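Before we start, here is the structure in question, set down as structure tokens.
For this depiction, one protein chain was excluded, whereas all remaining protein chains were kept in their positions.
By written order: A, B and C. Residues from 1 in each chain.
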Amino acid sequence: MTSALDALPVTQMPPDGHYGPAGKHGVTARIFDPPALATLAARHGAGAALSAAARVELGLDLADAPRLSRANGLTAIGTGPGRWFLLAEAPEDLPAHLAALAPHAAITEQTDAMVGFELSGPHVRDLLAKGVTVDLDPSVFPPGAAATSNVAHINTSFWREPGDERFVFLAGRSYAVAFARFLVASGAAFGLELVHRG
Amino acid sequence: MRYSFLSLLKNGLTGQAGWKPAWRDAAPKPAYDVIIVGGGGHGLATAFYLASEHGIRNIAVIEKGHIGSGNAGRNTTIIRSNYLLPGNEPFYEWSMKLWEGLEQALNYNAMVSQRGILNLYHSDAQRDAYARRGNAMRLAGADSELLDREGVRAMYPFLDFDNARFPIQGGLAQRRGGTARHDAVVWGYARAADQLGVDIVQNCEVTGFISEGDAIVGVETSRGAIRAKKVGLAVAGSSSRVAKQAGLRLPMESHVLQAFVSEGLKPVVDGVITFGAGHFYISQSDKGGLVFGGDIDGYNSYAQRGNLPVVEDVAESGMALMPRIGRLRLLRMWGGIMDMSMDGSPIIDRTPRPGLYLNSGWCYGGFKATPASGWCFAHLLATDAPHATGTAFKLDRFRTGHLIDEKGVGAQPNLH
Amino acid sequence: MRIPCPYCGARDASEFAYLGDATLTRPDPAAPDAADAFHDYVYLRDNPAGAHSEWWYHSGGCRRWLKVTRDTTSHAIAGAELAGGAK
């Protein structure tokens, strides 16, 4: 029950546009489909071999931590011990691309599983404070930091992009509208611009 | 002293000078026929029924603090007999019958108030489950009614019927359900038991058991050793701790349940309402406070306090059900330690130690059970046989597989 | 209550699922006393007032089972470790 949500049905993605007081532009949310996404889970005792293979084959430093590593158009996001999301910059057959890692890891196609939300703007952390239970202060959650956590009853994985105040969230596709509603409910006070990207 | 119109009039005219203590603050004697450990509602009711129904009057109720300082004074005061399973329902219906005559039995106004309880359902499957339950209640001689959405609306038009995430489809009503004033239940049983000669010994903590061979023949306490032919435990969330002193490991975990009361208001909610799409139940006390609660916090605890996530969950559920309560204020919250058994149902049984009897496992439903729990435990202590309505509450049912699992969640106490 | 997940960092307990006593070991199902042993394993608990070793599943985070040591009288958490060690 939020004035910004009153007229929006829970069954449809809120339309692109401005939510909140005219003239206020606190947060921009870009909703996107990941070009290609997979989960990578190290096989039993194969963590070291997997890291080595990732370094050799992909030039990617797979940190076993909730952090971002990025190389050659691939971003790895640590989601659990020995587990990562691998996100590609452009559409591709990720399991095929990652085939060299297959001896050391279970690779699972997830391109359609998640919807991305890229959030930026001067009030992005004020908005996120309304749902994220992780401290996002740059001293604690610097660029490149990642987390998997529940936000407003919705499980998400997210990270902070290098550079300006920019965060990317991945939410399960069935929850995409619900997550967008959280953004509208929490962001309208600061002025929220919702746009679909690609 | 009997409470009567005359005694009230006399004291009103004499500046309330003539009242006597409602119960004696007894010192422990060296020995009793029966010692009940635990001066909550269940322990005091047990003593009262032992004295009044079985003629055993050489009884002590020993309590580590003051009577009623545990869950008896920390619950949401709901009484009902809307259980599902044959092991439970006849017992709770017997309890309801005892509630219905309680004040006259005790000469104490415990404000037993049968303003009804309504369990809402929000799906066809839930409706079917409530029909099954309502029919089971009828089979046990209890009252139940299955209402549709309009039936619910007629009772509580202010619930959210139009914009709910989980629309209300109807409800299972038990008109004889309601509430009782929890403290008064404790005081009423204490006073009535005291008048039958029961010693109520406060500030007396059990520190050990006196054994002769396998048999338990008394308790060591902070006020000295007290011997007894039989010792009954009715210590709720402390069951595991006390039983451990007798070398017993119980099918039990202690969990914290929070409860809440709002500022006083003119009447809003007449009976008890429980939400079916979340953990939330609410009623309004005679003083005007909305009394409500939700789920247990879900982790082992002896701390008598909980945390914000459950508070938030309760408030979210409350607002989803009754969006007009948004501007009402929560006045107090507190926590009690629940004796969560492994199948969600109680134990009233002998233990492997002769002379030691157990009354436990009330989960977060112990208040409504108070009279029948006392009745059945007294019956067991007096006769060494279970009362007809409590035969299923065996300690060895986990070994035999005769579980009484109302919720169907298995051996996980935090889910019951 | 914030649980120090070894992988994710301190997180609110609400994003975990609780299972309870982590000192128990699943008995040998082939042992002659398996019926009794499974009864004890599934149903009997020490339920201590004080230090308690307990399973929490980080369902909202790394999806690992953690063995958490927590005081049931104060809720103070002494530590948490991943079940079975990190892969």
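The definition used in the following text is that a residue touches a chain if its C-beta (ideal position, glycine included) is under 8 Å from a C-beta of that chain, and two chains touch if they have at least 3 such contacts.
Definition applied: contacts and distances are computed from a predicted model.
Engineer: Can you pick, from "Branched-chain amino acid transport system permease protein", "NADH-quinone oxidoreductase subunit A", "ABC transporter ATP-binding protein" or "Sarcosine oxidase subunit alpha", the UniProt protein name of the chain not displayed?
Structural biologist: Missing chain, per its UniProt entry: "Sarcosine oxidase subunit alpha".
Engineer: Given that one chain is not shown, what are the shown chains it touches?
Structural biologist: A, B, C
Engineer: Looking at B:Asp33, B:Asp160, B:Glu205 or B:Glu220, which residue reaches the missing chain?
Structural biologist: B:Asp160
Engineer: Looking at the full complex, which residue from B:Gln195, B:Ser239, B:Thr274 or B:Asn307 touches the chain that isn't shown here?
Structural biologist: In the complete complex, the chain left out is touched by residue B:Asn307.
Engineer: Residue by residue, what part of chain B touches the chain that was omitted?
Structural biologist: Within chain B, the residues touching the omitted chain are 3, 5, 7-9, 11-13, 15-17, 19-25, 65-66, 68-69, 73, 86, 89-90, 101, 103-104, 107-115, 122-123, 125, 127-136, 138-141, 144-146, 158, 160, 163-167, 172, 181, 183-184, 187-188, 202, 262-268, 277-278, 284, 286-288, 303-305, 307-308, 311-312, 314-320, 323-334, 397, 399-403, 405, 407-411.
Engineer: Can you name the residues of chain A that touch the chain not displayed here?
Structural biologist: 1-5, 10-12, 19-21, 33, 39, 41-45, 105-106, 108-114, 129-130, 132-133, 135, 137, 139-140, 152-154, 172-179, 181-182, 185-186, 188-189
Engineer: Under the stated touch rule, tell me which residues of chain C contact the chain that is not displayed.
Structural biologist: Given the touch definition above, chain C has residues 1-2, 10, 12, 17, 19, 26, 29-30, 34-35, 38-39, 41-42, 55, 57, 59, 63-65, 74-76, 82-85 touching the missing chain.
By definition in this document, only the chains that are shown with their structure count from here on.
Engineer: Any chains in contact with both chain A and chain B?
Structural biologist: Under the touch definition, chain A and chain B have C as mutual neighbours.
Engineer: If you tally C-beta pairs in contact for every chain pair, which pair wins? Let me know.
Structural biologist: Greatest count of contact pairs is found between chains B-C.
Engineer: What is the chain whose Cα centre is as far as it gets from that of chain B?
Structural biologist: That would be chain A.
Engineer: As a quick test, compute the distance in whole Å between the mean CA positions of chain A and chain B.
Structural biologist: 48
Engineer: Just curious, how far off is chain C from chain A if you go by their C-alpha centres, in Å?
Structural biologist: That gives a centre separation of 30 Å.
Engineer: Identify all positions of chain A at which a residue touches two or more other chains, and write them in rising order.
Structural biologist: Not one residue in chain A touches at least two other chains.
Engineer: In chain C, which residues are in touch with two or more of the other chains?
Structural biologist: In chain C, the residues touching two or more other chains are 12, 14.
Engineer: Show which residues of chain C lie in contact with chain B when the two form their complex.
Structural biologist: So the residues of chain C in touch with chain B come to 1, 12-14, 18-21, 36, 39-40, 42-49, 52, 54, 70, 72-75.
Engineer: Across the complex, what residues on chain B touch chain C?
Structural biologist: 240-241, 244, 249-254, 298-303, 307, 309, 342, 398-399, 411-414
Engineer: Spell out the residues on chain C that touch chain A in their complex, using ranges where they run on.
Structural biologist: Chain C residues touching chain A: 7-9, 11-12, 14-15, 59-64, 82, 86-87.
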